[in-house]
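For reference, the structure discussed in these notes is given below.
Only one protein chain is missing from this complex, and each of the others stays in its spot.
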Amino acid sequence: MDAFTQIFGFAFQYLDSAAYLILAALGLSIIFGMMGVINMAHGELMMIGAYITAFCMYGGIPAPIAILLAGVGAGIAGMILERLIIRHFYKQLLSSLVVTWGLSMIISQVFLIMFGPNMPSLPTPFSDIKILVGGEVGFALVGAEGFARVTGETGRMPPGVESFGIYRLVMFAVAVLMVVAVWLLLRKTEFGARARATMDNPTMANALGISTPRIYAYTFGLGSALAGIAGGLFALTSAITPYFGAAYTARAFITVVVGGAAGVINGLVASVAALGGVQTILSNLFSVYIGFVGMIAAAFLILLVMPTGISGYMEKLRGRSR
Amino acid sequence: MRARNSRARRLNATAMLCAAFAGLSTTAAQAATDEEIVLCTIDDTTGNLAAMSTPKTWGYALAVEEINEAGGIMVDGVQKMVKHVQYDGQSDVGRYGQLTQQCIFEDEADVVMAGYTGAEREAARVEAVRNETIFWHNNQGEGGIADRYSFFSGPTPEQQVLPALEWMIDEFGPRMTFIGADYNFCRAIGAWVRTAAGLYEGDLVMEEYFPFDVNQWQQTIGEIQNIGPDFQVHCLVGGDQVQFYPQADAAGLKTPAWSNVTIADGYEHKIFPAPQLENMHVPPGYIEDVPGENSEAFAAKIRERHPDAPYVNEHAAFGYVAVKAMAKAWAAAGTTETEAVIEALEAGVTVEEAPGGSWSLVGDQHHAALPTYLFKVEADHSLSLISELGVTEPSFLSDIGVDVREFGSGDGETYLPTDNPAWADFFAE
Partner (left out) sequence: MTGRADETTPVNSHAKIPFGFLRLVEGPQTMGRGWPFWTGFAIVILLAFLAPTYFGIRPYRVNEFIVSGFLAASLSILWGYAGILSLGQAAFFGVGGYVFGIIGINLFDATGNTHLALAGGILAPTVFAAFVGAIMFFARLKGVYIAILMLVLSLLLETFMLQTADPEVYRIGEALLGGANGLRPASDIPSVAFGWGEAVAEINGRREGFYYFALTLLIVVYLGLRMLLNSSFGYLLVAVREDPDRTETFGYDVRLIQLAVFCLSAALAGLAGSLDTARINRVDPELVFSVSANIMVVIWVAVGGRKDLTTAILGAITLEWLYLWLTTSGSPEYATLVMGGILVAAMLIAPEGVFVWIGNRLGRLFGRSRTPAAKAAEARQ
């Protein structure tokens, strides 16, 4: 295997791992960072997104629209939950944990009763397009025919050539777009200003005429919509079950907390960069097993060294240097 | 037995008080009468294992229905009906111990059948065995468990891994890679794969295990592509790990693969979109696609009762077989007394109507002789039968000199291929 193939593979894994963490955690980081709610039903909101995407696509709606609808649907579901229940639990980390755990039990069970334990999975988009790297090929983007030409009769890759699907890169691109969009929304719009004001000091914001309940509802809806979109994206590459989301919640939560609450988006990005990096490096140096365990261990160590998460630590450093 | 019953009667008398005291209302008076034989089953009908295990409850119910329609079973000089008590394990291993106790102490079960995963099986089995109750596990397992009270109806690696990999090596060539979940079952399968490689002159060029939460597979896909094996062996378990398939498909890894955890339990070919599982080879003891009268009749009966069933899987069949086997043992023993029934089972029980083809329990092994089949998943995800692997008589335990009939109380021993001295060379690094 030549150096270029290795570097490309390394980059691909890094982006793949980062995309996974960003998508799983973005919605949660907004809800946790801005409202102080530990949303254990986050995975279930992703699951709702996955189901909406699935039903839309069974009905012939193309994937991008289906995923957007998933975001809308999950956003609405989130706002309903917020109005009915979550609004009683702002800044109460643990009560919110119990309530949302209860909600997650209810939501997944309702889906099980309504739709059964399994849904037909969806085809992965762009699965015909592949990137070939290394060996006699060098670097090539090929379709089904090109791929068949390279693999020949045996259906086997020539020595030294590695192939990559591109959907994972699409996921990364969408994840980056989502982060940028959320950042712009929070930094450059009036809603963002109000939301940040509400987060910093709800009483003051209220006194200044900001309708804090409405801001909270929208923020929760936004976080839920992001979860729904992420669920839709993941639905295209995994089995869709009522327990689809459970696997994401804990890891998303760890990512968010490692990021810290000092900066919702910066913290998340830093956390994803660090955890994804550790996973990729260790996987390549040792094994996928060590990479995975190493990522969790890294979360452990980061929390010990930076007791308020990465963003808190960075803020502290900045404060010190001033 | 008697003491327990008198206690149960006293409990009935105080059931009202009990309910008032603690809200135990419905379960208090459930103690079985002597008029019925009690079959207690625990399976995951909710939680993340529901898709695999729910069909097993259909198999149990069908067998009980058929037995009772035929007039029940003659024991202690009376025709007794089988009473089926069924609990939901909620895909939570913690439930299995509790519910097994419920089966034994509350429902006074004559037999407990429980569990899908190894952990669930062990939680229930340890409890059943400690209370000297007959226990069955009814889907494929890693084999090698030798215990007086435990019986296994499903296929084991010597019926799946060995004959199927012999075929795979003949067909595709000797070089193979193995990837699997890092836990007991797949570790055992890995040892069996190593054994198969040793026995049939295969060459295991990669053996790697992964935590359940791994769902990014590009690195492993790349490694396999670089190795370029003749075929792959998989033991990928759970929602995260099976994401290997869409990713391998997207990356264009088309090397033939073999797995005994795919299709037979979770009918993935019906769930994943074609052609993600193309060229996968699976060795079930039963799935709906197995040809033959027994199979068709069984699938038709299940479908008649559960028209929405996505697929009739291995669980359904071996749940059914286990109940039928117990019925024969009870009838042969003429009693439900545990020791006598174990003796009847050990004398050998055959279930000719088994959906996968005639099934018979081998007394000194507590595992069954049964046929297995090798299917290939086609590009459109239809299954084609490419080889009947035939009936394999289980001999793993007797080959290493273990006779389960000689075991007393305790929960027995678990043996792995590494315990067979004849195979020691395969594991010498």
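First chain written, first letter: the chains are A and B, and each begins at residue 1.
Heads up, the rule we're going with is that contacts are C-beta pairs under 8 Å (C-beta built on N, C-alpha and C of every residue); 3 or more make two chains touch, one makes a residue touch a chain.
Since the structure is predicted, the reported quantities are computational estimates derived from the model, not experimental observations.
Put simply, the missing chain touches A, B once the whole complex is considered. Contact with the chain not shown here comes from a single listed residue; of A:11, A:65, A:105 or A:317, that residue is A:105. The hidden chain makes contact, of the residues A:12, A:51, A:89 or A:244, with A:89.
Checked against the full complex, the one of A:23, A:38 or A:161 touching the unshown chain is A:38.
Residues of chain A in touch with the missing chain: 38, 40, 85, 88-89, 92-95, 97-99, 101-106, 109-110, 112-113, 250, 253-254, 257-258, 289, 292-293, 296-297, 299-300, 303-305, 307-309. Listed for chain B, the residues touching the missing chain in the whole complex are 11, 14-15, 17-18, 21-28, 45-46, 87-88, 90, 92-95, 97-99, 101-102, 105-106, 117-119, 121-123, 126-127, 129-131, 182-185, 187-188, 209, 211-213, 409-411, 413-414, 416, 418.
Assume only the chains that are shown with their structure count from here on.
Separation between the centroids of chain A and chain B, computed from CA atoms only, is 36 Å. By the touch rule above, chain B contacts chain A in their complex via residues 46-48, 50-51, 54, 182, 208-211, 213-216, 218-220, 222, 225-226, 228, 239-240, 242-243, 246-247, 249-255, 268, 270-273, 276, 308, 310. Listing the residues of chain A that touch chain B in their complex gives 1, 9, 12-13, 16-17, 20, 109, 112, 116-124, 126-127, 130, 147, 151, 155-157, 159-168, 236-239, 241, 243-244, 246-247, 251, 283-284, 287-289, 292-293.
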